[in-house]
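Only one protein chain is missing; all other protein chains are in place.
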Amino acid sequence: MRFSGWRVLKEGLTGNKGWGPHWRDPQPKREYDVIIIGGGGHGLATAYYLAAEHGITNIAVLERGYLGGGNVGRNTTIVRANYYLPGNSEFYSHSLRLWESLEQELNYNAMMSQRSILNLYHNDGQRDAAVRRGNSIINQGDDAELLDRDAVRKLAPYLNFDNNRFPIQGALMQRRAGTARHDAVAWGFARGADMRGVDLIQNCEVTGIDVEGGKVTGVQTARGPIRAKKVALAAAGRSGQVAAMAGLTLPIESHVLQAFVTEGVKPLIDQVITFAEGHLYISQSDKGGLVFGSYLDFYSSYAARGNLPMVEHTMETCVAMVPAISKARLLRSWGGIMDMTPDGSPIIDHSPIEGLYLNCGWCYGGFKATPGSGNAYAHLIATDRPHGAATKFKLDRFRSGHGLMDEEGTGAQHNLH
Amino acid sequence: MRIAGKGLTQGAKSVNFTFNGQHLMGLEGDTLASALLANDHHLVARSFKYHRPRGILTAGSEEPNALVTLGTGAAQDPNIRATTQELYEGLEARSQNCWPSVEHDILSVNNLAAPFFGAGFYYKTFMWPAAFWEKLYEPMIRRAAGLGALSGEADTDAYEKAFAFCDLLVVGSGPAGLMAALTAGRAGADVMMLEEDSRMGGRLLVEREEINGKPAALWLAEALAELQAMGNVRLMSRTAVTGAYDQGTYGALERVSHHLPRNHSLKGSHRPRECFWRIAAKHCVLAAGAIERPVAFRNNDRPGVMMAGAVRAYLNRWGVAPGERITLFANNDDAHRTARDLAAAGVHLAAVIDSRHDAPDSDLFPVLKGAQVCNTSGGKRLESITVRSVRGEEKIQTDCLAMSGGWNPSVHLTCHLNGRPTWRRDLLGFVPQPDAVPGLRAAGACNGTFSTQGALCEGAAAAAEVLEALGLQRHGAPLPQADDAPYRIAPLWTVPGKGRAWLDFQNDVTVKDVTQAAAENFRSVEHMKRYTTQGMATDQGKNSNVAALAVLADVTGRSIPETGSTTFRPPFVPVAIGAMGAGAADQGFKPQRFVTSQDVAEERGASQLEVGLWYRAAYFPKQGETSWRQSCDREVMYVRKAVGVCDVSTLGKIDIQGADAAKLLDFVYCNTFSTLKQGRVRYGLMLREDGFVMDDGTTARLGQNHYVMTTTTAAAGQVMAHLEFILQVLRPEWDVRATSVTEHWAQFAVAGPKSRELLNALLDQPIDSEGWPFMACGEVSVLGVKGRLFRISFSGEEAYELALPACYGDSLFRSLLSRAEGLGGGAYGMEALNVLRIEKGFITHAEINGTVTAQDLGMAGMLSKKKTFIGQAMAARPGLVDPDRVQMVGLKPIGAVKELSAGAHLFNPEDPVERIYDQGYVTSAGFSPLMGHTIALGFLKQGANRIGDEIRLVDHMRGLDTLCEVVEPVFFDPEGERTRG
Partner (left out) sequence: MRLSCPLCGDRDRREFYYKGAALRRPAPDADLDVWHEHVNLRQNPAGPLAELWYHEMGCGSWLTVTRNTVTHEIMEVALASTSGLGGPA
């Protein structure tokens, strides 16, 4: 069913009785060409692009819970392409371009809103780092501008310019960055994949990966064994667990990242704002809630919930940098499980097992990568060659030291990225 | 309407307040809601989506409708629940999210368009033309969305945070909480009892009942008096426990002065507006009670439709009848108490409708059994209800409908650590899973035990278990006797029929929306929630989630436990960012660290830089200088021509002593320190275990087993932790200790051709170049004060660093400056320091950016092959020794533009300026007054082999595009003759 304003009008006039399911609930078949483990944003996007761009439709996406229930359903919805290291630059650039046409492509309003991002800097060192980053972005072909303090003040007068422990000196701005309605992204891809014949199978936990003679042959699931020519991991924070089923150890630690939303208030924050000091990223949703986050809790966790020290740190950063939101009330906090790598950048690659593919290590940058990741992963699965925008996301780089993408420069300590 | 002789507010002082500009009067002890109802004021707010008129639904913090804004300017406080806001003299409240007024709200046209605004409609439209989303649709939606407004000004109220510790935390002060606190308190346990309400007592404040044969209020007063008299019990009202965290940590929000006129909480006044508590409790008894849930029927959202328990609360606690002709609609016995209390108070009860055929009878009022309310009418106030029974449909005139669909135990805290509640069919509600939060026991209504007697009993029993765990003796006081009526309920979630029946009142989610979501295959409860926004309003579904779940279960043909529940997450009640972020406003965000020369720097008008937590002088302006560059150039020339003095105390200083001190240094640095002679200093480079450079600095050998290491300012903490890691984890058998002495020493660089002359004027024993060659160190004394002198240089000049105990820092700096000025020099700051070090190619964390190797820095030769050290193995990875990597180079401008800038990228002149042709980047740039132009350091692919090449420097951010020459990264005195003096 095609969605449109006319359709909404027509259904409204006839009692909204004509809306069909967004996707089917098929029984798993005995065998598929491709099984994708994980029905989150990346898994669903992968299925969609495999079907839409590569004509592979005999696919099952196996999800142990509900579609979009992982990090795509629990993030701060920011989309941007402002990385500076080769590998990341071209990938996020590609992903942002996909975001820009996503709604028309999916016939689903994911509310992609290019409201711009301001990465504030507070001293000369941070400014020079912002300049290096901005130049990288331009060299990649994306947009970036360096704003001085007055220009930032004009755009975001509610920030603390007058009595700040770390005075705001300026910002790196990317106008094409913004936010999207996170759940809708998952649903849009799910619907698009389902329409093209992909089987989306919920409540179907994978309990084993079958490997014969160094080649993957299928998976064991809570709903029985399913054979497959190719098996593709897209399990985010659970990647290590799933890979272990195939005997693989990944360069990944799972950590909890909390995120926060306040009660709805009238529009105040128009852009996405981030602070280099103390680390904060904040935007305001279309519903009026302020959505924000900060660092990881820093300890390994699968609990998808956090503790007070990082909650308080985040609120302290808000108070320091945006004192105008001090009276906004925190409504809900939640945690996601982040697959942290030693260089803070992801992996889209073959695994050592034939027919088993890896897509993991998104740290806490996975949401903005969703279309790009699905697109590049689908390319890899379909053609067995890396997508041109994702050639550097190699598993081997950690061992060889070639092409590490350590944007933070914090080295091989997984939780510091 | 206030009922004479009813309520705890009898005889209270009257209080003036305004609502939407209208002057009204309430009583001390009123909430804004009770005062509005006493004034017969029902229309308080508008709903979020359809802007439907809304009144007061509840009497607690779960209120979804009656949200108002208080105050103006910086004090503007949106989304205040009228049901918890205590009245104070002069309180000014107003409706929000309506225009021009709550009476006449333009956006109520949305209500007419409701057929088109069903669940998830926005995902299906607003896509054409594509550009219109950002230009038209989204701005429209954003303007309409949101509830109240923030002022946009910085908050001027004060907030606090505090820690507390106890044996037993009791959450809630109803019968279960009171008995828990009494039992534990009598046994001597350290008890905290927290109550969200302004008064202790929970439901005992709002029910007419007896305990031990006397009115509950009397028993409550006695219990509280007993608790207050105990030195080991802390009672905190207006304090809501907001979250349960690991190892018995709880968050709690105390509303310290919300009940007082606002000037009580301004910054500088003696009390904060709110205090956020972090409580470490060995045990917790959750006695949080239960929340009554509405029934979904057509137009159940009109002002005047209220919860039955709330109607009872307004009557019994505040002496307010919310209507003149009240009706009641319920599916459970408990709700009949409301009818009994109303009847006893002489309020006219128009009808009692019970969906159950076996509902209890009453002498006081007729009960319509097996009947349901299927519609209401009225505009801004309920006028009538339509009742459906075997007799057909009839309309009953009423201005207030008290409804009850049963009670939901407040299990929230028990789910904060991922515990899932258990469905109880007899209660039609979720109860906590035991041990869902280690150390937490639920008691009373929150545990599904609804009778007062049951609550008293469970509270006492839970405390008894805690006492046993604490090893304390329980006192054998008898359990008080109270009502123990069973809780009888029959399922009734929705009343079938046409039209819209509300589930989530604030977000305007109706039964139809949930049904439609299910039809679109949003059958998972999480999908339904996210698709319809059910339970995502400010009450987080406290009123509506269970009923919505029941609807979803019904339409998908599953049981409620099969359907599951959404996740309860902290905070239990919303918490102001200002409270959890207390202390961080203005300069409070991070500690401030000042060097001992700070006063002098301020006296001289030095510009300050934040360097980590430190403040350092950037430059010391002189009269007549109009830009920082002029000052900086002058200060650079002090050092090159005479002598400059700079505070370098912020560099990390680590004292290392012990028989194995040399071993430690050999292990932590990639070059060797065991061979360093006593009285000498060596430059060292340390790697992370992954082979990249961590930090650099100089280490001096003061004695056979005594070194002092310096680190960069930025990495001081990291290096200290690293040393401790080696000493405690990797090499605990070594006899060596490391101690941070950064703050113990004030250390000043004295640099320039006249540095020795200056020092000799100050030192008790003069020095000469033979006794103190380059890289010498040792003890000196200044006016009898023992200190340390290091002949090291970060400027390339003959230079020393003189360290005295920090208490002498100020006077030492003053003495050094006055003598330097006598020699034609003076103070220099960070800007000049930076230029001086770039001229010499010395690195800082602009270069040691976490991604560089020793080879990149041209220091591959420092990686010792004669010993093992941290990072050695991984530094040998092929990717780290690849000759194709970048290497540090110097850059000199050629061509017309003599500017270079940090952050610029480098390209071969013939290549396009695109990422794939990128050759490197500039890390540091500064104007060299010696050379008369800017110079820079940077990393360039195979840089060491490209000395003399032309390279194109492009800085889009600053609009700079110029050619430069690749040079060795030492611009000045490459042989180091000046350093050696």
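Before moving on, here are some points about what is shown:
In this document, chain identifiers A and B correspond to the written order of the chains, with residue numbering beginning at 1 in each.
By our rule, contacts are C-beta pairs under 8 Å (C-beta built on N, C-alpha and C of every residue); 3 or more make two chains touch, one makes a residue touch a chain.
Given the structure is predicted, the values throughout are model-derived calculations rather than measurements.
Of the chains displayed, those contacted by the omitted chain across the entire assembly are A, B. The residue touching the chain not shown here, chosen from B:Ser14, B:Thr72 or B:Gln247, is B:Gln247. When the omitted chain is restored, the residue from B:Gly73, B:Pro100, B:Pro732 or B:Gly932 that touches it is B:Pro732.
For the options B:Arg2, B:His41, B:Arg81 or B:Arg278, the residue in contact with the chain missing from this view is B:Arg278. On the side of chain A, the interface with the absent chain consists of residues 238, 240-241, 249-254, 298-303, 307, 309, 342, 398-399, 412-415, using the contact rule stated above. Take chain B: the residues that touch the chain left off the picture are 163, 245-249, 278, 280, 417, 438, 689-690, 721, 724-725, 728-732, 868, 872-874, 876-877.
As a convention for this text, only the chains that are shown with their structure count from here on.
Annotation: 22 Å between the Cα-based centres of chain A and chain B.
Those residues of chain B lying in contact with chain A across their complex are 48, 76-79, 113, 115-116, 118, 121-128, 130, 133-134, 138, 141-143, 145-155, 157, 159, 161, 243, 245-246, 249, 251, 276, 278, 416-418, 512, 516, 519-524, 526-527, 530-531, 533, 538, 540, 567, 569-571, 574-590, 592, 609-611, 688-692, 694, 845-846, 849-851, 874, 877-880, 882, 901-905, 913-915, 918, 921-924, 954-958.
Residues of chain A that touch chain B in their complex: 3-5, 7-9, 11-13, 15-16, 19-25, 65-69, 73, 86, 89-90, 103-104, 107-115, 122-125, 127-136, 138-141, 144-146, 157-158, 160, 163-167, 172, 181, 183-184, 187-188, 202, 262-268, 277-278, 284, 286-288, 303-305, 307-308, 311-312, 314-320, 323-334, 342, 397, 399-404, 406, 408-412.
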